[in-house]
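Complex shown without one protein chain; remaining protein chains in place.
Chain naming follows the written order as A and B, and within any one chain the residues start at number 1.
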Amino acid sequence: MTRTGAIDPNARGPAAVMFTSGELAARLQAELRGPSTIRIRGLESLDAAGPEQLSFVRDPKFWTMWSASRCGAALVSRRAAESAPPPGDRAQLIVPDADSALIQILSMMSPPPTFEPGIHESAVIDSTATVSKSAHIGPGVVIGPRSFVGERAAVLANSVLGADVSIGRHSVIYPNVVIQDRCILGEHVTLHPGVVVGADGFGYYPDPRTRMPMKIPHIGSVVIEDHVEIGSNSTIDRGKFGATRIGAGTKIDNLVQIAHNCVIGKCCIICGMSGLSGSVTLGDGVTLAGRVGIADNHVIGAGATVGAGSGVMDDIPPGETWLGHPARPGRTALRIIASIQQLPDLAAEVRKLVRSQAGSSQNPIKPPAA
Amino acid sequence: MTRTGAIDPNARGPAAVMFTSGELAARLQAELRGPSTIRIRGLESLDAAGPEQLSFVRDPKFWTMWSASRCGAALVSRRAAESAPPPGDRAQLIVPDADSALIQILSMMSPPPTFEPGIHESAVIDSTATVSKSAHIGPGVVIGPRSFVGERAAVLANSVLGADVSIGRHSVIYPNVVIQDRCILGEHVTLHPGVVVGADGFGYYPDPRTRMPMKIPHIGSVVIEDHVEIGSNSTIDRGKFGATRIGAGTKIDNLVQIAHNCVIGKCCIICGMSGLSGSVTLGDGVTLAGRVGIADNHVIGAGATVGAGSGVMDDIPPGETWLGHPARPGRTALRIIASIQQLPDLAAEVRKLVRSQAGSSQNPIKPPAA
Partner (left out) sequence: MTRTGAIDPNARGPAAVMFTSGELAARLQAELRGPSTIRIRGLESLDAAGPEQLSFVRDPKFWTMWSASRCGAALVSRRAAESAPPPGDRAQLIVPDADSALIQILSMMSPPPTFEPGIHESAVIDSTATVSKSAHIGPGVVIGPRSFVGERAAVLANSVLGADVSIGRHSVIYPNVVIQDRCILGEHVTLHPGVVVGADGFGYYPDPRTRMPMKIPHIGSVVIEDHVEIGSNSTIDRGKFGATRIGAGTKIDNLVQIAHNCVIGKCCIICGMSGLSGSVTLGDGVTLAGRVGIADNHVIGAGATVGAGSGVMDDIPPGETWLGHPARPGRTALRIIASIQQLPDLAAEVRKLVRSQAGSSQNPIKPPAA
């Protein structure tokens, strides 16, 4: 790519926070081998790291890459420490688990975003709305009648809140989000750009005279509890009556559809492009891998897991892992999938059996065309 | 969830409309059992309803729940009425069908939204555009040259209309919608938030010299006929030439993709996350369940239905139900799906046959690894 301007993305922003190897070791309570004065400005894998970047050695097998790497320092998992080469002029930070330490470092390098209190002059806020003094309202934001934005919450550029919407303390609404009338968000909620909360559910009934689909009004709302995060361009429809509800601590990825009257438990993980039809219930701690579909009215028990790409047409008991389309309990599904892979061989074997059996040749199985 | 502000979502908005049990019975032409003076402010299922909420008994088996419920009144389907317990101090409204009556009530409690005529001062409207005096244009809306917004139509906050766009009477464009140049919407059309109409279709050809994909210009448009409704964040691409067309009365759910030059008939139902490739044709009254994909150039006949999660690689004759991936006629598909569930048993049976047959053991089918 041709360079297009004066901006160097490596020279500013969160990555510009600087720590020495000694400071990092102290903060992580790590054993430091090598110098304590190495300046660290970012993280990178061993093959791509430079002298001011921290990398990681999770496993003894990565020491060869460490030797070839230009990294200034590395997080080293305890189990890799014994076989460590001498650090030389670079630093090794020995920790129980490099992955956990990595997350600590990411948090140190990227303090949660803060937003200046105040309302941008271009925002359009209904005179009956309440915005806390410590909240941030960005340019072009629209806030409808009787809506409420809590302390230290942020509603970023061009997002639109309807009437009677409530945004709890410390919540962050990224740009171009739409939250329709009467939807309620708890505290520490994050909505990424383009999320739509509270559009009408998809419900119609055929007009007896005209055969045209007539709209079923949706007078319910959406309730999103504390610490929920919802990914870009996902859509959460309002209830027909009563609320569509997302339980506290649940995390939803991009391009996910949650239909009207779904009730999602606490601390669920819903990966990208999954879709829940109307009135689906998820217990607490359910995990849906990517691109899962669930037919309407089904109940997924607490702690259950559904594999990627599955289509769920049944209730799933708590704690079970299901997969496939239609989804089946994991052991059954894996046996079926394994059998399918061997199906051409099985068919050949059956043809052989048929041929070898006298008098059974009137209606043989044809070999597949492909 | 910690309470985050002064807003009580149950105390205002559409749900605040109040009827007495007597008024409801009169409007529904229902037989009223019990008091006519019970105040009803909303709807709820039997297990969750309170004294000012209406619930419903579709089937005699729900009378146990009625007895335990705190609901103030219930809609009762005729077939459940015979076995009804005495209403006591609560009301029973006997109707032919509780579901149909429910839709009537939802409509009574939620009159269609109305929007004040006028143009918000922050809207940016080209001097050559025409906006009807009775239309509503929200804050931050942008309307391009020669575009037209009809009588009593509404274009809500931060939506963007390109050049030569036309929006018919009574249509509602929710916030953050984008409608590109030359797209035409009929009357009573509803676009939910984040819908994109009229982006270029996805068409490229390999440049003979550079091997890079070169863009095929898309100079067509999109025509959306009367009474169409399109769900949040769905995308309707413009035609290469000629128009992508959505027929009158068709309803499209969230996160649906309609590619360039699709022609969709009247009164189709397209459920969430379905995707139509280029130049797909749907006859009138086609139903696509959730997450259906259709390969380019195929024709789905009038009144056909495609099951959830199906991948259509063929034309489908009118009136048929297909499902699966690749989709097959329903009966065939169900036989295949049932056979797949039994495949591990079938494979075991074949292994047994092979073992029991002398001289056939050179190349036995291995049991699956899982």
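Here, a residue touches a chain if its C-beta (ideal position, glycine included) is under 8 Å from a C-beta of that chain, and two chains touch if they have at least 3 such contacts.
Model, not experiment: these values are computed from the prediction.
Checked against the full complex, the one of A:88, A:206, A:319 or A:344 touching the unshown chain is A:344. In the complete assembly, the contact with the undisplayed chain comes from B:180, out of B:92, B:110 or B:180. In the full complex, chain B touches the omitted chain through residues 122, 124, 130, 140, 142, 146-148, 150, 158, 160, 163-169, 176, 178, 180-182, 184-187, 194, 196, 199-200, 202, 204-205, 211-219, 221, 223, 225-226, 233, 235, 237, 240-242, 248, 255, 257, 259, 273, 275, 277, 293, 295, 311, 325-326, 328, 331, 334-343, 345-346, 349-350, 352-353, 356.
Taking the complete complex into account, residues 1-2, 4-7, 9, 12-15, 42-45, 48, 100, 103, 106-107, 109-110, 120, 122, 138-140, 156-158, 174-176, 192-194, 227, 229, 231-233, 249, 251, 253-255, 267, 269, 271-273, 285, 290-291, 308-309, 325, 337, 340-341, 343-344, 346-347, 350, 353-354, 357, 360, 363-366, 368-370 of chain A touch the chain not shown.
Basically, only the chains that are shown with their structure count from here on.
In this assembly, the C-alpha centroid of chain A lies 24 Å from the C-alpha centroid of chain B.
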